[in-house]
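Here's the structure, in structure tokens; my notes come after.
Every protein chain except one is present and positioned as in the full complex.
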Amino acid sequence: MVNTQTNSGNPETDLKYRRKKNAEEMRHQVISFALMIVFTLIAFLAVGYEGFSAWFAVPFILVLAVVQVGFQLYYFMHMSHKGHEAPALFMYSGVLVAFLTIICFLTIIWW
Amino acid sequence: MHAEEKMTYEKWPAAPEKQTLEAKNKFLGFWFFLGGETVLFASLFATYLALKDRVPSADHALAKDLFEMPLVFLMTMILLTSSLTSVYAMYHMKNFDFKKMQLWLGITVLLGFAFLGLEIYEFNHYVHEFHHTFTSSAFSSAFYTLVGFHGAHVTFGLAWIIALMVRNARRGLDLYNAPKFYVASLYWHFIDVVWVFIFTVVYLMGMVG
Partner (left out) sequence: MSTYAQKRGFGATLWDYLTTVDHKKIAILYFIAGGFFFVLGGIEAMIIRIQLAIPNNDFVSAGFYNEILTMHGTTMIFLAAMPLLFGFMNAIMPLQIGARDVAFPFVNALGFWLFFFGGTFLNLSWFLGGAPDAGWTSYASLSLASEGHGIDFYVLGLQISGFGTLMGGINFLVTIINMRAPGMTYMRMPLFTWTTFVASSLILFAFPPLTVSIFMLMFDRLFGSNFFVTAAGGNTIIWEHFFWIFGHPEVYILILPAFGIFSEIIPVFARKRLFGYSSMVFATVLIGFLGFMVWAHHMFTVGLGPIANAIFAVATMAIAVPTGIKIFNWLFTAWGGSVSFTTPMHYALAFIPSFLMGGVTGVMLAVAAADYQYHDTYFVVAHFHYVIVGGVVFAVLGGLQFYWPKMFGTMLNETLGKITFWLFFAGFHLTFFIQHFLGLWGMPRRIYTFLPGQGYELSNLVSTIGALLMAVATVVLVINIIITVKKNERIGNDPWGDGRTLEWAIPSPAPFYNFKQLPLVRGLDPYWIEKMEGKKGMTPAEPLGDIHMPNSSIIPFIMSFGLFVSAFGVMYRLDYAWGLPVLIIGLVITFGSMLARSLKDDHGFHIHKEDLIDDDNEKGVKA
């Protein structure tokens, strides 16, 4: 009944393997966290630095934000794991509607 | 496998958050809820972008007058770190280490409170230094509503995680509460996702002008 999803017949080996896998995943999490911190720093520096014009800085920090959110979703929230097909479909549908709404509010709202 | 069964380290499954049908439903339903939340925050962002710097008179503060980089940077770092600590909590949940999970969740909660405190300080600062109140302009209404909705989510998330920690302090982990912890951590990450866009779109783009 328990641990039916394991491969070998020996529960102890499986547990060890799982622990190792969890630890490995945690390492990936820490790496993505470090990258997120770096991206945040770059974004703040890009805005703080006088040399960049707004035309460069704004798209640049938006791209950084999107990448960072990708890390959050796929690593921290485990969307890279199996069994996330339906969540992914609905998140992306949500993103599509979000995108349409924001595009609309940036273009065809009166000013 | 019954959800309320007493668990041991040996019996603990690889994906405790999705072991029962109830857990699978909760997992999926919560993701769908986050899909809806995405649209909710997009609507708030859209409103903010449409109303940014829309003020009744020239003496009203604009985005570039208001925001200060150090404070926002500090808030961002705190919230990002709290995302990592909640990942640590889930890591220990998967390894059936209840004590460490509670510890990391506790750190997450503390960071959350620190963030919330800074946000309150920030709002207070705007109101008193710049007379930038909820009712002073369309810009201010949109700003406080967007950032305030996020703050309300942080508050709710804190209450939720604390309730879970207190409730299960004595009983430890089982397959009934593991999905609850997991879903609460998803919620916490989503709050961080929203913040990434808030600090980029509201604060950084506001400072760029």
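Order of writing sets the chain letters: A and B. Residues in each chain are counted from 1.
Here is the rule we use: a residue touches a chain if its C-beta (ideal position, glycine included) is under 8 Å from a C-beta of that chain, and two chains touch if they have at least 3 such contacts.
Owing to the predicted nature of the structure, the values given are computational and were not obtained by experimental measurement.
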item	value
Residue of B:Trp12, B:Phe98 or B:Phe139 in touch with the missing chain, whole complex considered	B:Phe139
Touch criterion as defined above, residue of B:Val55, B:Met77, B:Leu103 or B:Val127 at the omitted chain	B:Val55
Footprint left on chain B by the chain that the document does not show	3-4, 21, 24-25, 28-29, 32-33, 35-37, 39-40, 43-44, 47, 50-51, 54-56, 134-142, 145, 160, 163-164, 167, 176, 180
Residues in chain A touching the chain absent from view	86, 90, 93-94, 96-97, 100-101, 104-105, 107-111
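By our rule, only the chains that are shown with their structure count from here on.
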item	value
For chain A paired with chain B, centre-to-centre distance based on mean C-alpha positions, whole Å	15
List of chain B residues in touch with chain A within their complex	1, 9-11, 13-15, 18, 28, 31-32, 34-39, 41-43, 45-47, 49-50, 69, 73, 76-77, 80, 83-84, 87-88, 91, 94-95, 186, 189-190, 192-193, 196-197, 199-201, 204-205, 207-209
Chain A residues within the chain B interface of the complex	1-3, 5-6, 11, 15, 18-19, 22, 25-26, 29-30, 33, 36-37, 40, 43-44, 47-48, 54, 57-58, 61-62, 64-65, 68-69, 72-73, 76-77, 83-84, 86-87, 90-91, 93-95, 97-99, 101-102, 104-106, 109
